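The complex appears here minus one protein chain, its other protein chains still in place.
First chain written, first letter: the chains are A and B, and each begins at residue 1.
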Amino acid sequence: MDISEKLFAIEEIKQLKGRYFRLMDTKQWDALRSVFCDDATFDARASLSIDGAGESGRAAESNDWVYQGGDNIIAFIRGAIGNSRTIHHGHCHEVEILADDEACGVIAMEDQILTEDGSVLTLHGCGHYHETYRRVNGAWRIHTSRITRLQVNLG
Amino acid sequence: MDISEKLFAIEEIKQLKGRYFRLMDTKQWDALRSVFCDDATFDARASLSIDGAGESGRAAESNDWVYQGGDNIIAFIRGAIGNSRTIHHGHCHEVEILADDEACGVIAMEDQILTEDGSVLTLHGCGHYHETYRRVNGAWRIHTSRITRLQVNLG
Partner (left out) sequence: MDISEKLFAIEEIKQLKGRYFRLMDTKQWDALRSVFCDDATFDARASLSIDGAGESGRAAESNDWVYQGGDNIIAFIRGAIGNSRTIHHGHCHEVEILADDEACGVIAMEDQILTEDGSVLTLHGCGHYHETYRRVNGAWRIHTSRITRLQVNLG
């Protein structure tokens, strides 16, 4: 890949992650499916990335939420937040192209989960997604995604 | 446009939106005018993008805030937030170049409006801008902008 192709791939991967956030928060589940590879892995255990963090930060650590396969990942996400109002924001996506069809990246995030009527904030956290991407039939998709957390508060 | 020109246009449009947020929050109204086309449309009705959302989410829906023309848009924005302290953040701008001088995009946002002394948060919302852009005399500008909301709280 020349420099322009590399930059274009980086831009496509940034937009891929933009769609991930937007399609999740607007509950477009079928379209959300297309951001993941068929053999994707999603690790939502959300272990803390800072030693010594307190109880509020460790809240999500007891979960064992690792999902294999694009369909299972979407089923998990729908089960977790299907009827909740959610807001996910991504910040400063750092993408590295590793090969013609392989890339990795880290993106900071903030996530909020509210009750269906928006009246109660049940989860408010910040952290990072650590990801790998693959280009399949010309379209970049998320191949692996692992969440680490700086902070999480449960309402 | 070749791939580099397309990427450059995408970058220019991202910076255009960066200026929109920054010039608004630092109250540089004359400079803010220049991010809009003369015949721009700004639809701030902020209808919710999720069915079944509750009262707090629907709060802004009763407004009929659609403004035509760059000058009217700036007058509206100044009237709405001129003396308030505001913080607007944009996330994961997805830009698509449609033609040499035409583009469209979606960007996630969070907006906060506080009283002049910053002591009371009067509005705190999240949502998306759905926009089109035009290149006029070599400079990209916002041609149409429509807000949808995931959530809004009025203080």
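Just so we're on the same page, a contact is a pair of C-beta atoms (placed from the backbone, for glycine too) under 8 Å apart; a residue touches a chain by one contact, two chains touch by 3 or more.
Here the structure is a predicted model, which is why all the values come from computation and not from measurement.
Interface note: of B:G70, B:G90 or B:G105, the residue touching the hidden chain in the full complex is B:G90.
Across A:S4, A:S34, A:S84 or A:T122, the residue that sits in touch with the chain not pictured is A:S4. Counting the whole complex, the residues of chain A in touch with the unshown chain are 2-4, 6-7, 10, 49-50, 52-57, 89, 91-95, 106, 108, 110, 126, 128, 150-151. Residues 4-5, 7-8, 11, 14-15, 17-19, 21-22, 25-27, 85-87, 89-91, 93, 112, 114, 116-119 are the ones on chain B that touch the missing chain.
Just so it is clear, only the chains that are shown with their structure count from here on.
In whole angstrom, the spacing between the mean C-alpha positions of chain A and chain B is 25.
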